[in-house]
Structures are given as C-alpha cells and as structure tokens.
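Complex shown without one protein chain; remaining protein chains in place.
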Amino acid sequence: MIDFLNSIIVLLNFIIIPGISYGSQLALGALGVTFVYAILRFANFAHGEIMSFGAMITILFTWFFQSQNIDLGILPTALLALPIGIIATIILCIISDKFVFQYYRYQKSVPVVLAMVSIGVMFVINAIIRIIIGTETIKFSDGQKFIMKAKQFKGMTGLNEGLALKSSQVITILITIALLTFTFWFLQKTKTGKSMRAFSDNEDLALLSGINPDRVVFITWVIVGVLACVAGTLYGLDKSYKPLIYLNLVLPIFASAIVGGIGNPFGAVVGGYIIAFSEIMITYAYKKFFIYLLPTSLEPSGLVQLLSTDYKFAVSFSILVIVLLIRPSGIFRGRVL
Amino acid sequence: MNNLIGKNLTAGYGGVDIIKDINLQVNEGEIVVIVGPNGAGKSTAMKALLGMLSLTSGSVEYSNEEISSMLPQNRINLGLAFVPQTNNVFTGMTVEENLEMGGFLREDDIIHTINDIYELFPILKEKRNQSAGELSGGQRQQVAFGRALMTKPKILMLDEPTAGVSPIVMDELFSRIIEVRKTGVGILMVEQNAKQALGIADRGYVLVNGKNSREGSGEELLNNPEVRKSFLGG
Partner (left out) sequence: MISLFILVGFVQGWSVSLVILNMCIVSAIMTMGVNISWGYAGVINFGVMGFLAMGGLAAVLVSYPPITEAWKAGGTGIGISFVLLIILITAVVYINKIVKKKTNRYIINALIIFFGTLIIRHFYLNATASIEDVNPAIEGFLGGLGLPIIFSWIVGGFFAAGVAFVIGKVALGLRSDYLAIVTLGISEIVVSVLKHEEWLSRGVKNVIGLKRPVPYEINLQNTDWFINLITYLNTSKLNDIIDVSQRQKVLNKLIIDGSSIFVKLSYAFLFLIVMFIIFYFANKAQLSPWGRMMRAIRDNEIAANAMGKDVVKQHLIIFVIGAAIVGVAGAMLVTLDGLFTPSSYRPLRFTFIIWIMVIVGGSGNNLGAIYGGFVIWFAWIEAAPITTFIINQLTAGLDPTNTLRLHLLDSVPYFRYLLMGLILLLILRYRPKGIIPEKIRHS
C-alpha cells in the first residue's frame, strides 16, 4: 500500500504537476495562435517572439520594482509588473498590425504571404529583444519559491517520496484557469465575443450584419497580447527566462493549436495539455515508478524510458504529423472560433 | 414611403461591366422579383444596390436620399437587409446567436424582435440552441431570413432564397415571404424558379445580357408569351 502511494507520488511529482503547468503555458500560447488564425487567418510565426517580448517587459519592470524595494511578499514581484508587460505587449501587437499586417489584410493577401510577413515581424521583434536585454538566461522569480518542499512533504506523510510544489507552478495553474474562464465567458456570453466568433465563422455575413472588422481585429490583438504576455511570463517564471527559447517554443505551440483543431479555442487548450503530457510522459524514465510497484525480482534494470529527453521537441512534432495524417482537421474540428 | 431606387446602374468586376444602365425600384410593402437567364446580371444588380461593388455610373437612392457612396454596413443601418445565396448563416453558432448577430447594430432590446421571428418561423424556436450548421437546407434559409429581419429592415433583398431546396420547402418559404410583406417590408428577390416567384410578385423585372428587357406586374410577365417562351419553359 505504501509502495503504491509512493509510486503515485512519483507520478504526481515528475509527470502530473510539471505536465499541468507546462501544458497551461502551451495552452495559453496556442490559444493566442488560434485567435490570430481564426480572425486574421494566418499562421503567426512571430507569436513566440511576442511572448518573449511580454516576458522581457515584465522582467524590466520587475527589476525596477525590486530596485524601489516594492514587492508582493511571498508572491513574485513579477506579478506586479505583469499588467505593465501586458499593456506593452498589446501595444506591440497593435503597432505591428497597424504598420504591417493591416496593409495585407486590406489587400486580401493569401495566408502564405501573411505568414511570410509574420516572419519579418519575428526577425524585428527578435532583434529588439536581443538589443534591449541580450541573450543571457535571466532568473527573475523572487518571493517564496516553494509552497511545499519535498522534505516537508516527506515529514508530513512519512512517505519515501517527496512531493514538491513550486509556487510558480501553482501561480501558472491559477492564472491559466482564471484567464481561460474569462476568455471562454467572453466568447460565449458577450456581444463583442459573439461578434468575434461570427467574424471568424463567416466574414462576409459578419460585414452584412454590421460587424466592424477593424474593431474585431483590434480586440483580437488585445486578447492575443494578454495571452502571449501571460504565457511568456509564466514560462519564464517557471523555467527562467531565455530570450531565444521562445523561438523553439513556437513549434510545440503550433503543434498544440493544430492537434486541437486550429481556429478552435477549446481545441487549442486541450492540444496544449496533450502535447505537454506526451512530451513529458514519453521522455520520462519510469524506473523509480516501477521499483515501487513491482516485486524486487521484476525490477527493471534500465531506465524504462521510451525516448531520451533529447527528443522532447521531436515528440510534439511526431504527434502533430500523426494527427495530420489521421485527422487533418485536428481533434476538435478546427477553423471556427 | 420608403423605397429603394437604382437609376441607370452600370457596374461589374475588374473593369468589365456586367450590368449596363439598369433601372430598378422597390417600394415598401411590395414583392419585386428579378428574373432572367443565367449570367444576365441579376445578382450583380442586387449587389450594386447594396454597395457590395462600386458603380461605374448611375446612382442608388433610398427614400429620396442619394446613398451611392455609402458603405454596405451603413446602408444596413438605414433599413436595407440582404440575404446572400450561399454561406448565409453562421454555421458554428446557435440559431439564437445567429439572430443576435443579425441585430448586432441595434442598441435597444432585441428580445422582442427575436420573439417575433420565432412566431414567424416556429421551427427556429424549437431549434434555438442548435448550431445552424446542423440544420437542413430549408431551416437554414429560415435562419438566414430571420437574421436579416433582425434589423427591422424596410427593404429586404434575397438572392435566390430557394436555390437548392425541395419544392415543398420552396412553397413554404414563399408563403413566409408573403407574410413578411404583410408587415410592410419591401422585398426584392432574384429567383431561378421564375414561375413560382412571379406568381407571388407584385412586380417583376426581366434582365437579359445585363440590360432591362421588360418590366411589369407579376401577372403580366407570367402571361407574356415571349417571357414564357424564354425562361418559363413554355
């Protein structure tokens, strides 16, 4: 019985909790990509850089607050700086739309051209980030690091295995729940949200109903800015901020959005968790888990790992390819917001 | 009295004029049908009236007000409404949401209008929480209809409302159109099923090769031997 509990704790500690928090970050990112795809109808390669930009602004203001000795006690100061980061990210999105994307929207350019354009935007934002903050890894989480340390847990329960709960993980999960609830409430219940769904569903008919496309696009960028900045900051809080990692993060984010059914916000969220859990589950070494569960004679000699952690990114892509082969529209039929 | 008049309309796509010097008029409370062979420019004429393509020459007037350079959205605000031939519902949204979107521009309470529409199309009330994409062709047309009526238009334009539906559903739709007319709405429609459409029409226009060829009351056109020969199948 104790062994069984221990094995559950192992799973909880190394797979479920990290999976949920990484999944939440991917889900928020994928939701942003999906919004752009559903309303503006292109694959936004710049999304990772937008996330990185938001996190960068948040960090800059976190530093500022820290230098002024303003903090939130046990909570990370970054939460205080986050609203400023969000506003800056929204402004970035609106500016890039006004100066870049808008032109092609009015021209009714094909999606591929817009995707190319987003690559240009990606380069520019990437350069801005490098110029402002450099390329070094930055740790900016302060406040209380753990809600529960592995040792405390062991002391409390008397089990062999510890369960650590980082505050960044809990914050990630709570913020994600709040943000997702708000987003879906907005889409389902408010007039503006419904008009966005209508625009995504049938652009011409939305125009005929008097829905103003510029307003829909504006609100889309506001939402994308919020989601991207929060996702970027949470990822940075959880795993320390690496300005260039977000470029690599774009791929699992796209994978999440497509696996769930691109253009479908619910699908994007589910896709995020699917990708996160498969990345972690397929590359986790289950040796410890089996040691608890199986009798000594059957104990595994190897690591019991399906794939080495080197292939983490490859996992998300293999899933993407498989999904595209079996069900190209994604798990939840895509392309309707 | 509200009316919509197109005077000497010339318009087309990409520099090629499809309709040439066309005159059309719809008054409040009447059904006007545009008939003609394929490619005669029937739908184009309607789109020109709504402002969905720019005029080469001619003008559009609504209740004695020149609206030729107005955006389609603003014309809708004035009291025009349009039901496209295809893709005329939000497939991913429920019936009720479709109606709400129809009333997007309205600031007042739209619940009464929605109830009026449910009275007109009882089936929609039954299916109010179903997504429009799951409905049958005829039901979809009713949703499209209802969506356009949400702005309480004075003039309603229908682009082939009965395309692709069965004869029974067609009759049903036509009887709805007559009911809508009773509320004082002027209806302009393009129809392939010319015989039935002219049967309910107050007036009709025949377009050939992008030009006015004939006009008259529905009955007149129905009984005109030349019209009968050309597109009513004898």
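Quick notes
Chains: A and B, in written order; residue numbering restarts at 1 for each.
Simple rule for what comes next: a residue touches a chain if its C-beta (ideal position, glycine included) is under 8 Å from a C-beta of that chain, and two chains touch if they have at least 3 such contacts.
Since the structure is predicted, the reported quantities are computational estimates derived from the model, not experimental observations.
Considering the entire complex, the omitted chain makes contact with A. Note on the undisplayed chain: of the listed residues A:A88, A:L187, A:L237 or A:L320, the one touching it is A:L320. Contact with the chain not shown here comes from a single listed residue; of A:F42, A:F61, A:F199 or A:F332, that residue is A:F42.
When the whole complex is considered, the residue among A:F153, A:F254, A:Y286 or A:F332 that touches the unshown chain is A:F254. Across the entire complex, the residue among A:M122, A:I223, A:I280 or A:I331 in touch with the chain not shown is A:M122. Annotation for chain A: contacts to the undisplayed chain at residues 42-43, 100, 103, 111-113, 115-117, 119-128, 130-131, 134, 247-248, 251, 254-255, 258, 308, 310-311, 313-314, 316-318, 320-321, 324-326, 328.
As a working rule, only the chains that are shown with their structure count from here on.
Each chain gets one centre point, the mean of its Cα atoms, and the points for chain A and chain B are 46 Å apart.
Listing the residues of chain A that touch chain B in their complex gives 191, 194-195, 197-198, 200-202, 204-212, 336-337. Contact residues of chain B toward chain A in the complex are 72-73, 76-77, 82, 84, 87-93, 97, 100-102, 104-105, 147, 151.
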